[in-house]
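Note that one protein chain is taken out, while the other chains of the complex remain in position.
Per-chain numbering from 1; labels A and B assigned in written order.
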Amino acid sequence: MSGPPALALANVSKSFGAVRALREVSLELFAGEAHALAGENGAGKSTLVKTLAGVHRPDSGQVLLNGEPVVFHNPADAQRAGVAVIYQEPTLFPDLSVAENIFMGRQPRTSLRRIDRRAMRARSAELFARLGVTVDPEQPARGLSIADQQLVEIAKAISRDARVLIMDEPTAALSGNEVARLFSVVEALRGQGCAVLFISHRLDEIFSLCQRVTTLRDGAWIASEPVGGLTHDDLIRRMVGRELGALYPKQDTEAGEVALRVERLTREGVFTDVSFEVRRGEIVALAGLVGAGRSEVARAVFGIDRWDAGAVHVDGRPLPAASPTAAMAAGLALVPEDRRQQGLVMELSIERNIGLTGLRSLRRGLTISRAAERDRARDWAVRLRLKFAGLGDGVGVLSGGNQQKVVLAKWLATGPSVLIVDEPTRGIDVGTKAEVHRLLSELAGQGIAVLMISSDLPEVLGMADRVLVMHEGRITAEIPRAEATEESVMSAATGRAA
Amino acid sequence: MARVLRWDVIIGLLLVAVFAGGALGSPSFATAGNLSFALGDLGEIALIALAMTMLVVAAEVDLSVASVLGLSSALVGALWDGGMAIETIIPLVVLTGALCGLVNGLLVTRLGLPSLAVTIGTLALYRGLAYVVLGDKAVARFPPQYTALAVDDVPGTFVPYPVALFVLLAVVVAVVLHATGFGRALFAIGAQEQAAFFSGIRVKRIKLLLFVFSGTVAAFAGVVFTLRYGSARADNGLGIELAVIAAVLLGGVDFDGGKGTLGGVIAGVLLIGLLRNLLMLNDVSTEIQSIVTGLLLIVSVLTPRLISLLRPVRTGTSALKGTP
């Protein structure tokens, strides 16, 4: 590796309000290398990616292009400099065709600078052929499955002939075959002198694809080193920074009565024939790849989406379809996947957010009792050790971990008998993560039935009494705690095992 | 921003300044007669603004209010012409308004259509129906004991009956908006509808109620309007939806929902009313008045945004929803 790195960060820091997302982070990407970025959820990986992509500008430190400092004012600047990014969440135009999505802003031209639609179509088909998949370039992006959307994103990035390709969890929704194809394309690009930054939560992929790895923890740089000399455990230790045991304080509890029973639940095209039970005192994990239908099951059970067939019973009583209000009354609580859109009203204060699930119980006569609202918020803020300046502060200024505590508080305040948590520790710091785990364990100990959806495999293995695995909308395996391993869960999640 | 610098407080102070300036500058301004006139002249706009505030807080809008007012006025005229008693006409007309609101609400909540598009459609539909009902004629022969109700002051004050009614309704709306669970739900829906729905709030039912309320109030305002001018016409109140929305936004309610106070809106309504009155007293033409209204509207929304844009620390301005 001679010459200056194709793209580099030098002592970059970035804060969002009170949250320090990146602290003095440095990273060097050389032409022709595949470089892994490792770190837990919330370690700052996505912020780093967005800094390289020109979405965020560093508060301090520099971005270096071929050794020269540059400032990317916007994503267009970064793209012009040869940086292509595949984001974790697909960013497509639902109303435009796949081909237009791929070539937006750099369509092939014909005479008079018009768009050459035929060439655009042909080049799209060529890209998909290179990836070994069939996606119709003329189809509108609306209605594509998550995996297909991700493939369009990949095709878009590859089509840029980029000098730096950044991939933020590109494989999360892909099947084994598609991953293998993607890797061979990446290898080819690398051979042509492209620098690749690769982010994945699957350690195997890092070891098979990358030459070097940089680890982040809590927004700080930990190490940059060749992959060759490392073991899985070495890498995990760098990412977590402590022994795994302390992160997953699971108590053994006696499973009680069945609190949640889901029978042959089906939402056409989303999930099929999903049946399971969760008993009081149990933590049951719902594992699987992104797009397998886990969150969708949780949404349907809680009444956000309508189910087409099947039934849900809470404490033995059937639940009407499509009514969150009825689900709440029956004792269900859902800590949703997307904290900022679904979990919290970001513009409202801590106490208003916590009060939102108890508007009826806070009523004194016709009006809301402010004292009761405040007491409820303070009570739970103290119990969950929330760090805050005032209960009247907006939740927007809190850190991710504290925001998640507010979501938990608002639901625990309803006294649920079944708690569904969807990605409970996504994007929060390690310290709070351990607290959330302890809390879930305590809640189970108090006889609450906990259903936990998580893409974080160590979390699933560390916390769950039983693991249900979903693949393409069906439950493909039920694995007791004693038998649950990374291999057994992943093979069921990718549909390899029966 | 410091608490003192809240937008509704600024508007309140501006209101006091305009009042003081008016009183000093024009001897006829601060008289009971003029203020009573100015207040009465605002009546319908003020009434509808109350309902509109709740809608805008919930991030919806109803552009059809002026047409409902016109339809209600036309119905009053047609039914009165047909020999029906006012006592029967009023509940009938108000019920029609509720129905108009129900149609808006059902289209918005059942089909998930944007309220802006729906109410632009019903704006044309309801106004059209008003013409269908009454054509372009005017019905004017209302008995004085009824028209007096819309003009006379509550005995012993300089407060006209419609204004008294407004005050009553304003108190009710203020309590609902700022002190009840329903009000809490409105702010949550406006700020982040999905999160409100995930919290078990019956978003659709609440929105439906708001549209019905808006239609009802607009129809009632139509009755007041008709009696106040003693004339029922299909084109009554043409275009006042814009004045209502201007007043609501001027009062500091965020058009994107989730923010605002009723106090601010009342100050906004009064400010627009007093300014118009003041300009009229000083013989400034109506055209300048409409320029002033338009500028006030733009400035009222622009200023807070410019302040937030110019603030040194850009926190969370990234439109990306991803967490850091």
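We take it that a residue touches a chain if its C-beta (ideal position, glycine included) is under 8 Å from a C-beta of that chain, and two chains touch if they have at least 3 such contacts.
Methods note: contacts and distances are computed from a predicted model.
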UniProt protein name of the chain not shown, from "Animal haem peroxidase", "Autoinducer 2 import system permease protein LsrC", "Molybdopterin converting factor, small subunit" or "Sulfur carrier protein ThiS": "Autoinducer 2 import system permease protein LsrC"
Displayed partners of the chain not shown (whole complex): A, B
Candidates A:105, A:316 or A:365 - the one touching the absent chain: A:105
Given B:149, B:175 or B:301, the one touching the chain that is not displayed: B:301
Residue in contact with the excluded chain [from B:20, B:148, B:168 or B:291]: B:291
Selected from B:19, B:131, B:146 or B:229 as touching the chain missing from the view: B:131
From A:184, A:275 or A:485, residue that would touch the chain that is not displayed: A:184
Touching residues (missing chain, whole complex) on chain B: 61, 107, 111-114, 116-118, 120-129, 131-132, 135-136, 234, 238-239, 242, 245-246, 249, 255-256, 285-295, 297-298, 301-302, 305-306, 309, 319-320
Hidden partner chain, residues of chain A it touches: 53, 55, 74-76, 79-80, 85, 87, 91-96, 100, 104-107, 109, 113-115, 125-126, 129-130, 132, 134-136, 138-140, 142-143, 145, 181, 184-185, 188, 268-270, 272, 472-473
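The definition used in the following text is that only the chains that are shown with their structure count from here on.
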Chain centre separation in whole Å, for chain B relative to chain A (CA means): 44
List of chain B residues in touch with chain A within their complex: 175, 179-181, 183-185, 187-188, 191-192, 194-202, 258-259, 315-316, 318, 320-324
Parts of chain A lying in touch with chain B, wherever the complex brings them together: 14, 16-17, 19, 21, 42, 44, 46-47, 50, 55-56, 88-89, 302, 304, 324-325, 327-328, 334, 336, 338-348, 352, 355-357, 359-360, 362-363, 366-368, 396, 400, 410, 427
